[in-house]
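Provided herewith is a single structure, encoded as C-alpha cells, for subsequent inquiry.
Partial complex: the chains shown occupy the same locations as in the complete assembly.
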Amino acid sequence: MQLLKSLSVGAGLALLPTLALAQDAPAPTFDEVGPYIMTTLLFLVGGFLVFWMAAGFAMLEAGLVRSKNVTTQLTKNIALFAIASIMYWLVGYNLMYPGDGWIIAGWMGGFSATSLEPVGLAAADATLDYASVASDFFFQLMFCATTASIVSGTLAERIKLWPFLIFVVVLTGLIYPIEASWQWGGGWLSEIGFSDFAGSTLVHAAGGFAALAGVVILGPRIGKYNKEGRVIPMPGSNLALATLGTFILWLGWFGFNGGSQLAAGTVGDITDVGRIFANTNMAASAGAVAALVLTQILYKKVDLTMVLNGALAGLVSITAGPLDPTLFGALWIGAVGGVIVVFAVPMLDKLKIDDVVGAIPVHLLAGFWGTMVVPVYTADTSFVTQFIGFAAIGAFVFFVSLVVWIILKGVMGIRVSEESEINGLDMSELGMEAYPEFAKG
Amino acid sequence: MQLLKSLSVGAGLALLPTLALAQDAPAPTFDEVGPYIMTTLLFLVGGFLVFWMAAGFAMLEAGLVRSKNVTTQLTKNIALFAIASIMYWLVGYNLMYPGDGWIIAGWMGGFSATSLEPVGLAAADATLDYASVASDFFFQLMFCATTASIVSGTLAERIKLWPFLIFVVVLTGLIYPIEASWQWGGGWLSEIGFSDFAGSTLVHAAGGFAALAGVVILGPRIGKYNKEGRVIPMPGSNLALATLGTFILWLGWFGFNGGSQLAAGTVGDITDVGRIFANTNMAASAGAVAALVLTQILYKKVDLTMVLNGALAGLVSITAGPLDPTLFGALWIGAVGGVIVVFAVPMLDKLKIDDVVGAIPVHLLAGFWGTMVVPVYTADTSFVTQFIGFAAIGAFVFFVSLVVWIILKGVMGIRVSEESEINGLDMSELGMEAYPEFAKG
C-alpha cells in the first residue's frame, strides 16, 4: 500500500524531475549531491527561523509601546516585512550579490529582479558545492527584512505610517543591499579583510543607524522629556508580549547565526553550526544575566525590559563572530553586551534620543561591540579593519537614511499631529484599537 | 569521553536496530538510504510547522472575537486539533489513502485504523523511494486538522461547544478524508488531471465550504445586522494576538507547501522545496501589500485585519500551485488573493453571511482563485478540470456538511440561547473568562 501511495501522491510533481534527469545523464549518487541538499536544507530551516524573528520584533514592539499605538506598530511590522520581500526580489538580491555584474566595482552592484532556477533542476546544472538559489534567496531575504524591523521600534508612537513604509522601500531595496554587498557580495570590505559572520554591523548596526537618522529628524515623543530635563517613563503596555517577542527573537537567532555558516554538508561545517548554536545561546544567556544582576545592583530592583534587551544585546554581540569563541568567550562577549544596554539606555535619554524600545543600544551599540571584539578570537582580523568596516557602513547608512528622512519630511511630513500623538496613532492613523474592550487605567 | 557517551546514552534504543540489521543482511550504505531519510525529515519538519498552524488559528481567532468569547474559542481550537488527531488515526488516514483497498473505486476508501511500521525498521522493509509511514501519517494528519481549524473561526461567538466538536469528528474522520482521497489518495480527480499541489481546494476551500454550510444553518450573531440593513462592527478584542496568529500561520505555511513536495532527497526535489518556500513567502507578502494599499485607497485608512487576511489569502492562493510560478507569478497570484479578501468581506456582509474572522473570503474564495490560476503556470492542467475539481469537492463538502449541521440542529441544537450569546459564551458555556481581571471599556 505504501508503494502505491508514493506513486499516486504527488507523483506528477515529485517524481517527474527524477525521471527527466535519468534520461539526460546517469543520475548522480546521493554521495555526490548530499552536501548540496544539506546546505539547501540549512538555508530553508535557517530562513524560516529568521522569518520568525519578524514576529518577534512585532511582539516585542507591540508590548513596549502604549496600548493606544499597538495596532499601528503591528501594522508597520507586518507591512515592512511584506515590502522587504518584494523589494529584495525586485532589486535587493542581485544588487547585494552582483557576481561579476558590478556597476561600480566592489561598491555597487547592478539592478535586476531575482530569477530562481527551473523546476526540477538537474544535478548537472546545480552549484553542487553550495546550495539552491531559491533557498539562498529565501535565507538572505530574511536578513534584509530584519534590518527594517529594527528601525520600526525606535520611531514608534509618533511616526506616520506611510512615510515609514516608503523609507522601508528604500532601505530594503537600496541601502541594505548596497552596504551588505561591500562584504557579503564580495565587495571592497571583504577584500580588505573585514569580518562580520552573521551581521552585527551589516544587519544590526545598519538597522540601528537607519533608526538613529530617523529619530534625529523625528524628535522625541511629546512629554518624554519635560522642561526640567527629567525623563518621563512611558511604560510598555504588555510585558508578556514583549517577553514572547524576545523568546521568538532568541529562537530565530539560531537560524540567523547558524545558517550563516552557509554550509552543512561536511563534518566540519555541521559541527561548526552546532558550535554556533551553543555560542549564540550562551551569549544571549550571559547578556540576560548581566542585565539582571546589574539592574539589581544599580536600581535595587530587577528591570524586566532591561533583561530582555540584555539577552538581545548578547545576541547582537555574538553575531559578528559566533563561530570562533569558546563558550567562555561567548559568555563574556554576551555579558558585556548586556552591560552596554543597561548603561546606554539612560545615556540616550540624556541626549534626548527617544528610542522607544531600546533598539539603538541593542542593535547599534552592541553591534559595535560585537564587531570590534572579533579579532580576539578570529585569526586574520584586525581592530583597525573592523573599525573601518563599522564606520564605513555606519556613515553610509546614517547619511543616506538622513537624506531620505529629510526628503520625506519635506515632501509629506513624517510626524503625526500633536493631537493624533496624544490620542494615539491607532485612532488617528488607522481608526482601529488593538484592545478596544479593555478600559485604560 | 564522547565515544563512551555515545555508547552509554540511549544505546539500548538507538544502536540496537543497527546491530539487528547487520545480522540479517549487509547494511545498506547511506548513499542508498539518504533520500528516504531526507524525505522523512521533510515530513517531520514540515509536519511540526503545520502543527504550529493550529496555534496560529487559535491566536488569530482568539484575537478577532470579543473578549467574552475568547475562552470558548481557545477551547474549540485545541479540542478540534486533538479530535482530528484521533479521528485521522481511527479512520481518516486509511480512508484517504486506500491504496488498493477502495470500497467504491476512486470515490471512497476503506475503514481501518492506522498502523505504523515496527520499531527499528530494517532498510530492506522500507519504501526507500518515499518516506516512513509514521512521518507521512504525522504530516498528513496536520492537513486534516487544518481543515477543521478553518471552520471554527466563521462560526464563532454563537455556536455551542459540543455540536461544533461533533461536527469536527465527522469532518476529520469522514468528510475531509473522503474528498481528499479523490485527489491525493489517487482517486477519480487525480485521474482526470486535477491539480492541487498543497490543498487550496482540498484543505482550504473544503474548510471554507464546511464553514459556509454551518453559517447558513446557524445564522448571524445577534445585532450584527440591524433592521435598517446596516452592518454593526464587532471589533476583535486583541489585535496583537490576531497578528501573532497570522505570523504563526505564515511560518507554518512553509511546511504546508514545502512539505507537499513529498520528496527532498534529490537535487531537483530539494531545489523545488526552496522554490516553494520563496514563492509562498512572496504570495503572502503580495497579499498583505495589496490589502494595505487597497484599504488605504478605498477607506483612506489602512485596515490591519484586512492586511492580516490579505497575507493569509495570498498564502491560500499560492497553495494550489506553489512550485511552478516564477516569483513574479507568485506576486500577482498572491496580490489578487489580497484584493479578493478586501472586496469579499463586505460582500459577505451584504449577503448577511456573518463570518466572524473572514475565513470564507480567505479560504474558500482565495482557494477558488488559487485553484483556477494553476493552469497559467502548470503544464498539463486545464481550467475546466480545475473547475470540475473545485466544484465537485465544494458540492460534496457543502452538502454533506449541511446535512450534518441540520441533524445536529435538530437533535441537540447548535446555537446558544440569546441570553448566553449576549453575556458571552465564556460565562454561559464554560464559566471561565479569558481575561477576568481586565475591566470592559
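In this document, chain identifiers A and B correspond to the written order of the chains, with residue numbering beginning at 1 in each.
In this section, a residue touches a chain if its C-beta (ideal position, glycine included) is under 8 Å from a C-beta of that chain, and two chains touch if they have at least 3 such contacts.
Quick caveat: nothing in here was measured; it's all calculated off a predicted structure.
Trainee: Which copy number describes the whole complex, given 2 displayed chains of the same sequence?
Mentor: 3
FYI, only the chains that are shown with their structure count from here on.
Trainee: So the centre of each chain is just the mean of its C-alpha atoms; given that, what is the distance between chain A and chain B in Å?
Mentor: Going by mean C-alpha positions, chain A sits 29 Å from chain B.
Trainee: Could you pull out which chain A residues touch chain B in their complex?
Mentor: My answer: residues 1-10, 12-15, 17-18, 21, 27-31, 33-34, 36-37, 40-41, 43-45, 47-48, 51-52, 54-55, 58-59, 62-63, 70-71, 74-75, 77-79, 81-86, 89, 113-117, 119-123, 126, 128, 131-135, 137-138, 141, 161-162, 238, 241, 244, 429-440.
Trainee: Give the list of chain B residues in touch with chain A in this complex.
Mentor: Those in contact with chain A are residues 30-32, 34-35, 38, 41, 45, 49, 66-67, 97, 99-101, 127, 129-131, 133, 136, 184-186, 190, 195, 197, 235-240, 243-244, 246-248, 250-251, 254, 258, 260-275, 277-278, 281-282, 284-286, 288-289, 292, 296, 301-305, 307-308, 311, 323-324, 326-328, 331, 380, 435, 438-441.
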